[in-house]
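Only a single protein chain was left out; the remaining protein chains are all shown in position.
Then we have chain A:
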């Protein structure tokens, strides 16, 4: 839809728009079909061993077709088939109520994947917010101060070379034992649930600030010598040059890095959920899935994560389009 809307200029007839739609959809559809076919083939091959093993143990006679059919519908396949994953996705979203009654209270239903996605999305958005604001502030500092340019950038790069899986548990332990945080919970300022959200958001911020720093530094430095000379001929101050030249010039760079950053933020949250025994969230879902060998659950959680990431990136893309349009970018 959005593809067609973007590529159909005003004034063209519906027929042309339809043509564009078909032109855009057909190649995409072809690729999707090819992936699905490959996926099924891989499922059959990888799940075959188990089917043959069962056949032998039970002394059954099966035709080739029956074997193939069985590989596609196992309860705990090595590689679940597409229809199994999508059935699971359907059953755990549309097929389950989001809320359920428990001990006389309406609560989120942990059988519903939307509920888990919600628990992952919140810290993701919070972490993304913290990370991008931090990233922008660091970039402003780096561009305006030589000392910061020399000192901050190496640390920012070093921070990203540390495996997040290694420090996530450390962050979780340290943050959840912060006296200030515990006092806030005791005083009733924040709930226990909110407290659990803090370390997730921080880890997510840790991963998401870096692309923003890099993109924003490039953006703030993008005005050429002539643009800057023009400001000098007006005797413009540094803040004026920043607000009227550097900042607007950096906007396209900012959006590009925000899209990378929000995807990184989601990965950060999921990783933060893995080593902490979180009960809710897509990471928790992945973890319980792998504990109990529920491969279908793992794959559906993975797909949900991918759908969330795509949704967030598309949302940012839509905002970008709107902002750039207001800034008069040539359509």
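Here, contacts are C-beta pairs under 8 Å (C-beta built on N, C-alpha and C of every residue); 3 or more make two chains touch, one makes a residue touch a chain; residues count from 1.
Throughout what follows, contacts and distances are computed from a predicted model.
Note on the omitted subunit: UniProt lists it as "ABC transporter ATP-binding protein", one of the names in "NADH-quinone oxidoreductase subunit F", "Ligase-associated DNA damage response DEXH box helicase", "histidine kinase" or "ABC transporter ATP-binding protein".
For the chain missing from the display, the contacting residue among A:236, A:260 or A:274 is A:236, taking the whole complex into account.
Touch with the chain that is not drawn comes from one residue among A:60, A:306 or A:327, which is A:327.
Residues 226-227, 229-236, 240, 244-245, 248-249, 251, 327-330 are the ones on chain A that touch the missing chain.
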